[in-house]
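Just one protein chain is left out here, and the rest sit where they should.
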Amino acid sequence: MLSTDELQINIGPQHPSTHGVFRLLTRLEGETIIELTPVFGYLHRNHEQLGEANSYLQNMPFTDRLDYFNSMANNHAYALAVEKLAGIEVPERAEYIRVIMVELTRILNHAGAIGFLFNDMGAWQTQLAFSMREREKILDLFEMVSGARMMCNYFRFGGVVRDLPPEFLPALQDLLEAMPAFIDELERLLSENEILLARTQNIGILPKELAISYSVTGPMLRASGIPYDIRKAEPYSIYDRFDFDIPIGSVGDVYDRFLVRIEEMRQSRRILLQALEQLPDATGSHINPKARQNVRPPVGDAYTRIESPKGELGFYLVSDGSTKPYRYKIRAPSFINLTPLGDLCRGHKIADVVVILGSIDIVLGEVDR
Amino acid sequence: MSDDNSELSARQRDEARAALQRDLPFALSPSGSFPSPEGGPDLLATSDIVVEAQQIAAVARYLRASLNYIYLSNITAVDLLAHGCFELVYHFYRLSGGPALTIKTRLPREKPELPSLTPFWPGAAFQEREAYDLFGIVFKGHPDLRRIYMWDEFEGFPMRKDFVRQGDKYLSE
Amino acid sequence: MSIQIQRGKAITVDRRTRKTPMGQGLLRGLGVIWKHWSASFQKNDSYKKIQGTFTIEYPEERRQLPEAYRNMPILLYDEQSGHEFCTSCFQCERICPPQVIHMTQAKDPATGKPVPAVESFEIEYDACMSCGLCAEVCPFEAIKMDHTFELSTHDHPSLTVDKTALNRPTTYYAQIAPRMWEEVKENAYKKLAANMKRRSDLIGIAPQMQEQLREQLARAPQAEPAPEAVASASTTADDKAARLAAIRAANAAKRANSENGQAAQGDATQSADDKAARLAAIRAANAAKRAAQQAQASEAPETAPSESASPADDKAARLAAIRAANAAKRAAQQAQASEAPETAASESTSPADEKAARLAAIRAANAAKRAAAAAEKGQEE
Partner (left out) sequence: MRDLIDGLLNTTLGLGAPDWLVSLISYVAIVTIIFLVAPFQMLFFTMYERRAIARMQDRIGPNRVGPEGAFQPIADGVKMFTKEDIVPAGADRWVHLLAPCVVVAPTMLLFAVVPWGPGMVPVDLNVGLLFFVAISSISAIGIMMAGWGSNNKFALLGAMRGVAQMISYEIPAVLSLLAAVLLAGSMSLVSLVNLQAGLPFVGMLAGIDLGLGWLIFTPVGFVGAICFFIAALAEGERTPFDIPEADSEIVAGYMTEYSGMKFGLFYLAQYILNFLLCAITATVFLGGWQFPGVNWLYERAISPANPAGNGLFNVLAGVLGVFAFLLKTYLLFYVMIWLRGAFPRLRVDQLMHFGWKFLIPLSLVNILSASLWVACMQWGAEQGMGAIEGWSPWARLALAFVLTFAINLVGYIALVRIQAPTRRRPSRLTGSIAVP
């Protein structure tokens, strides 16, 4: 009998597929994971304390840096929180513009997540390149309205920075026209690929009960078979005006998470088409509330959450009546979705760890805050 | 839209308060009382349910078992320095939808200890570690209560309002 | 237990487990890649296409940037009048999340009261996060976001940009963002017109335009040597701060001179007797003499930069500062008053770095101005 020994490996903090500066402390038996502990905080900048030192509006550009893939969604959650705290109404057109932006964000995030998932799996960046192409188109649109591709800083309390430029809507129409072809192609390229099936099916299964008790949210929760989408469960903004379905998985493995994301992109496109149809005229609406630069909400607290592409993104604000938040807490979806990682990986191979991590879809800007 | 929501959440809150009053009356009467400073804003005033800190695990499990709030979404610690206490805010949800049930609990700043929810909701593990790391709140029964963001040798709890920040010396000049 | 979904349903995604994997999925994947490969010899230039090369070969080809694009903040000035839109209301400095905007308000040298114009304006480009809040809050449309993004440099300190480098004419902004400028143009000019009334002399004029304006002034017939000196000096070296100080000193002298003359005239008309008239004449003569001396003294700082035409800019600046201070001291001696120049002088010896030296130069110039004002006052008494 050979005597064998466990191997302890630090995957990260400098590693190609940890999606940032992130460390997985693993104990291996051969290539099989016995124990895995995520270690993070390398990107910690105490964002919440920074938020307490800034005025309400000054925090808006900082929320872009949380989940830098979806700055629009972060802006939305934060704007909703401050609006709830200060009791600010949002004009109708601005609400539609917000929904358009956030749904575009969802498409680009899911495209990116799928691309990176396959990059982690060793597909030599092809899927990623296709995803990035679509993402660049969406970023072009963001740049058109907000002036920046990633750090959009577009939402304001009670509206958005500026109205859509005239060239925006035709471009969006073109984009949505090409979208089904892109999604179908991605699916054709991937979803029946035998290698992919072998790599993703029955890997990292998260059962329903565990998904709930682990507080995971977003596509990960839905892939486990729970049709919980905040847009339906507690409709915010104007999401009660759109028809769309909630894709759910049946097994809760990596493959389901991937399929749920693909389907969510289709549903987002549906929402976008409806929003474009319903979008009210620009006339008479004042969507840039310049007067509200200095928000001074009454004493109290507010918690709002949105279905960000990665899951439930919540902002909990406590106001002491000054121009700065007294407490500024972010419920970051990637952070909490990371909790079950150790359990999901146990018993799998090293190669599966990166795939499971990719399927959780984390952004370290949000995890470490 | 938002009116509907606030009405719904008020109704949920009242129901939960009534149920807790009936089944866990001892949890609803917080033991310590914290003074409000004169002049400053009263951050303690709230319409949410405030429970006794040491009973939080019992309350949470009761909510899950009897009232169907099975989804623990968010744990927030707030440092109410002027009142001399920490406030912990828990947001619970039902899977059938609807707004959050907010449960608040307060701890003395001198000895911030309360039971952990991690044994019942493993998803609370990181959030409690975060509160421990940044506020120094000790969750009894947490299986792995270590610092999560700051390095292990770090001294102090940076999110406390009385934490001396590195930049403060420049601000005072 | 399960959620009631309004306007939609929960759909279970299709895992496609019916088929036996026999390699057909692999072949389909290869087919997709082949399609992309064969289409890649065309350009993908439309949002409707999902195939074709979409690379933009950057230095040669450039994307058309949208109007709203924001990179770094710039300041606008009007090309016709040379006036800057900025009134130093400090809105941008207050809102700036990383706190990289620093400005001081201009003061009227005669009265010492603040003027709606900006004296110095600095932005630390290296720490700017391009959020665009400054441009958004500016009530005077003075600060806008630039489209230039090639800012990388080997010289880190050069990313702290001062007003001269920040200033752009309105035509530039109208060119990069025509529609956005059209929207705010009217409002901006209306406010500028109101502010221009409260600015005197060269205050609030963009440094770029000051030279032009000064040349115009120089072409006008002038008895004083000061403006000519200024005009000649302006063509020489590049130490703007020292030059600016010199200009200000010269202007102050000019102003003092002319005002003295008026006062003398007034005195003369009001005086009842010959004696008083004679006295007034003597005073006017003295004032003129002093002004001339001041003007000569103020030439000194201009020579400084041209003398030290070496790369050691800060040295030149410091020298200029000291000279300006000396000039101020001399002026003060004549006016027999004011501790201000002394403090200026003592300050001007201490500064260690370039910025401080420049600041000292400005202060010295201000002191000179004050001295002139004091002299004037003394005469009136």
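Brief remarks on what is shown
In order of appearance the chains are A, B and C, and numbering begins at 1 in each one.
Criterion: contacts are C-beta pairs under 8 Å (C-beta built on N, C-alpha and C of every residue); 3 or more make two chains touch, one makes a residue touch a chain.
Keep in mind the model is a prediction, meaning the values are calculated, not measured.
Here one chain is not drawn; of A:G147, A:P219 or A:G252, the residue touching it is A:G252.
Residue C:V32 is the one among C:I5, C:V32 or C:A177 that touches the chain missing from this view.
Residues 7, 9, 15-17, 31, 118-126, 129-130, 133, 189, 193, 195-199, 201-202, 205, 207-210, 212-213, 224-226, 250-252, 349-354 of chain A touch the missing chain (whole complex, contact as defined above).
With the whole complex as reference, residues 1-2, 17, 20-23, 26, 29-30, 32-34, 36-37, 40-41, 44, 51-55, 57 of chain C touch the missing chain.
Basically, only the chains that are shown with their structure count from here on.
Look at where the CA atoms of chain B average out and do the same for chain C: the two points lie 50 Å apart.
Separation between the centroids of chain A and chain C, computed from CA atoms only, is 41 Å.
Rounded to whole angstrom, the centroid-to-centroid distance between chain A and chain B, based on C-alpha atoms, equals 25 Å. Chain B has residues 95-97 in contact with two or more other chains.
Shown for chain A are the residues in touch with two or more other chains, namely 228, 232-233, 235, 240. Here chain B touches chain A in the complex through residues 1-2, 5, 40-43, 45-46, 70-74, 76, 78-79, 89, 91, 93, 95-100, 102, 120-127, 134, 147-151, 158-159, 165, going by the rule given at the top. If you check the complex, the residues on chain A that touch chain B are 40-41, 44, 46, 48-49, 84, 210, 212-217, 226, 228, 232-235, 238, 240, 299, 301, 303, 305, 312, 314, 316, 318, 320-321, 326-327, 329, 331, 335-336, 338-340, 343, 368-369. Listing the residues of chain C that touch chain A in their complex gives 2-3, 5-16, 19, 21, 23-26, 28-29, 32-33, 36, 44, 46-50, 54, 65-70, 95, 97, 129-133, 136-137, 145, 179.
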